[in-house]
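Sharing a structure with you now.
Only a single protein chain was left out; the remaining protein chains are all shown in position.
Note that the chains are named A, B and C in the order they appear, and that numbering of residues resets to 1 at the start of each chain.
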Amino acid sequence: MRPPIQPHNLVLRIAAKMLIPPILMFALYVQFHGETGPGGGFQAGVIFAAAFILYALVFGIGLARAVATERLLRVLASLGMLLYITVGLASLFSGANFLDYDVLAQERMEGQHLGIFLTELSIGMTVAAVMIMIFFAFAERGVRP
Amino acid sequence: MSVLIGHYNYWIVIFLMMAGLYVVIAQGNLVKKIVGLNIFQASVFILFISMGKIEGGTAPIVKEGMSLYSNPLPHVLILTAIVVGVATTALALALVVRINEAYRSVEEDEIHEQDQSF
Amino acid sequence: MITQHLPVLQVIVPLLTAPLCLLAQNRRFAWGASLAASGTAFLIAALLLAQTLEQGIISYELGGWSTPWGIEYRVDTVNAFVLLIVTAISSAVLVFAQRSVTREILSTRIPVFYAVYMLCLAGLLGIAVTGDVFNLFVFMEISALSSYTLIALSEQRRALTAAYQYLFMGTIGATFILIGIGLLYMMTGTLNMHDLSQRLPAVTATRTVETAFAFLTVGISIKIALVPLHLWLPNAYAYAPSVVSAFIAATATKVAFYVLLRFLFTIFGVSFAFKTMPLNLIFIVLALAAMFAGSIAAIFQDNIKRLLAYSSIAQIGYMILGISFASVTGLTAAILHLFNHALMKGALFLALGCVVYRLGMANMKQMRGLGRRMPWTMAAFALGGLSLIGVPLTVGFISKWYLVAGALERGWWPLAVAVLVASLLSLVYVWRVIEAAYFQAPLPAHNDETGEAPLSMLLPTWALILANFYFGIDTSLTVGVASSAAQQLLGVSE
Partner (left out) sequence: MLAVIRLRNLFAVVMLFGIYSFLAAALFVTLNAVDVAFTEAAVGAGIATFLMLSTLALTVRREKLRRKRSVIPLLVVTSIGATLVYGTFDMPYFSDPSAPLHGHVARHYIEFSTAEVGVPNLVTAVLTSYRGYDTLGEVTVIFTAGIGVLGLLGYRKRGGKP
């Protein structure tokens, strides 16, 4: 995509610097508060990706790319999915059915909490990585080599 | 009369849904078709969510002193469906970008002509 | 211990392989892992089929939640049979893929190709084993999104528009199915298939259920490319990479057809589907239209892949015809043809894949004189063609035999005649290819380097061809399983 914003615009840079940390904090809040309030891994992943995209738009794609290399994103997305399946397999090997969280910990409730925590985490990971990946895929198409 | 009051919101949703579907079927611009598809899907989501609503119920988060909640199951289904929808949209848009590079056009008729000519 | 988890492992094994392929970024590893996963899935499917034949329905509760609350996997003879054919074709195609893919897909994209292939396989298997209608929708979208990607990975630019068209039709179909599921849920309060079948009779008299039925039928018909809704199919098959054509042609529409069987017979029940709703007549008309329009369109194709694609549309007509009889024989014929058609189309598309591997494309012009240059490939194609026509000793004959028997059993002899006439039409288009390959002089432009395809491609092709003949001669396995599946669907005890 053609960068619509001048990369050296001072106001934007400072505003972005002020905005991005709260957005990231908010993403983490949404991630870990999905059990009690609205939200969860998917929404957190999207918000996290949004913060990152804002960074990339303001400070330039090159800088953002240095942080999130294609390899890292690919690994993160794959690991997220692998984590979900691993949780399922863990309960399978503990003698219960696939994705049965009851057996993940000593006590049933703890197991459920652990299971939900881990799966939400894996959703967040995959979603954030994939969203950033898609953003870069589109953004870098625009920059003709 | 009660039929009207009991169902009017479904009819509105159906109208929106069909407007979206019309855009998908009738329009020739590939991007516009995607927008239409999204409107169609978003309207289906509204249909699902409105069936989960219960008179006097609250959001399905358990709190002390509450006994009537909206039906959480349609919400769950639609959360999944929204994700599926955005995944489809992303893929469709990526295809449009590639088609535009290959044909220098995003109009269905022009692409069709180019395909016939070679 | 592990045997009780087979239903879920069936899906998880390929699903687990997909991220691994992407992580490794190594072509050989991705291929090896995919082949291993597909082979394992095939073994699991075989074990599952054996289990269902022995002990009846297997139910697996995901997450340990008892049935209507959680998601259930429910395997009976019908879906075990579908699982077997899907994994078998997938394994054969993967053996073939190693060489073929290097020619037709950009080398850096190959690990991605295998990852998406595995997702597509997992999606298809997930559709087939699940006992929950919403879970079915989710896995249908996994398989659909991955098949759009697979088609678009081709180097030809027309593949892009084909994938785009497929994406639109497919998504509209999926959304229709979603609406249908929503309406069913609204009336019954459940998503579990078995539970639905128990709770639906109380509300079948309502217009909402009728609408749900209509939406589900139309949505699935888009996915199986039944005649007025088939427009996405010819281009999608014609311009996809050869391996993808073979895989999708042999499996995707078959799984969608299975979904149709599931909804019509297990969920709605025969009496609602065929007595309350006039589906009988609609299906007969559409099936005839598909058989004739598909075959006639196939005769006039120049691109052989497109020819086979139109032939697929015609073959879907046969299967729908089998359903419309709503009898054990008709349904047996439909399920048999599902299995058999997967075998023939898989074999034919793989044979064409060999041609494309050597010549770059497969139009009528390229086929000239190919019988001498690529004897094994063309022999395979000819034998597969015989099976497609329905010559005795091949699987094509068996399924058409049952189809004709089903028609006669109902006393609908004009339909039996129609099946025979449509078979003659398929003789015409198969003959065109064979004539070009064996009785026409090769083009001078062909240099003499055009030789036989490599062994790793010929072996899977011939394996499928031999399967065509094996199951055409020894029918005890297929016919036995298909008829017991048909009896299960109709709820008739043996």
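One rule holds in what follows: a residue touches a chain if its C-beta (ideal position, glycine included) is under 8 Å from a C-beta of that chain, and two chains touch if they have at least 3 such contacts.
Since the model is a prediction, treat every value here as computed from it, not as a measurement.
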{"item": "Contact set of the excluded chain (shown chains only)", "value": "A, B, C"}
{"item": "Omitted-chain contact residue, chosen from C:Val138, C:Ile222 or C:Val244", "value": "C:Val138"}
{"item": "Of C:Val13, C:Leu48, C:Ala152 or C:Val479, the residue in touch with the unshown chain", "value": "C:Ala152"}
{"item": "Subunit A, residues in touch with the chain not shown (by the definition above)", "value": "1-2, 34-40, 42-43, 46-47, 49-50, 53, 70, 74, 77-78, 80-81, 84-85, 88, 98-99, 101, 109, 112-113, 115-116, 119-120, 122-123, 126-127, 129-131, 133-135, 137-142, 145"}
{"item": "For subunit B, residues in touch with the removed chain", "value": "2-3, 5-11, 14-23, 25-29, 31-32, 34-36, 38-39, 42, 45-46, 49-63, 68-76, 78-80, 82-91, 93-98, 100-101, 106-107, 109-110"}
{"item": "Interface with the undisplayed chain - residues on subunit C", "value": "15, 18-19, 22, 62-63, 65, 68-71, 106, 108-109, 112-113, 115-116, 119, 122-123, 126, 134-135, 138-139, 141-142, 145-146, 148-149, 152-153, 179, 183, 185-191, 199, 203, 206-212, 214-215"}
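Just so it is clear, only the chains that are shown with their structure count from here on.
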{"item": "Selected interface, B-C versus A-C, where C-beta contact pairs are more numerous", "value": "B-C"}
{"item": "Inter-centroid spacing, subunit B versus subunit A (mean Cα positions, whole Å)", "value": "24"}
{"item": "Inter-chain centre distance, subunit A versus subunit C - centres from mean C-alpha coordinates, in Å", "value": "36"}
{"item": "Separation of subunit B from subunit C, taking each centre as the mean of its C-alpha atoms, in whole Å", "value": "28"}
{"item": "Multi-chain contact residues (two or more partners), subunit C", "value": "none"}
{"item": "Contact footprint of subunit C on subunit B as seen in their complex", "value": "21, 24, 30, 33, 37, 40-41, 44, 47-48, 51, 73-74, 77, 80-81, 84, 87-88, 91-92, 95-96, 98-99, 102-103, 111, 115"}
{"item": "Of all residues in subunit B, those that touch subunit A in their complex", "value": "59, 61, 79, 83, 90, 93-94, 97"}
{"item": "Subunit C partner contacts - residues on subunit A that touch it in the complex", "value": "74-75, 77-79, 81-82, 85, 88-89, 91-92, 95-102"}
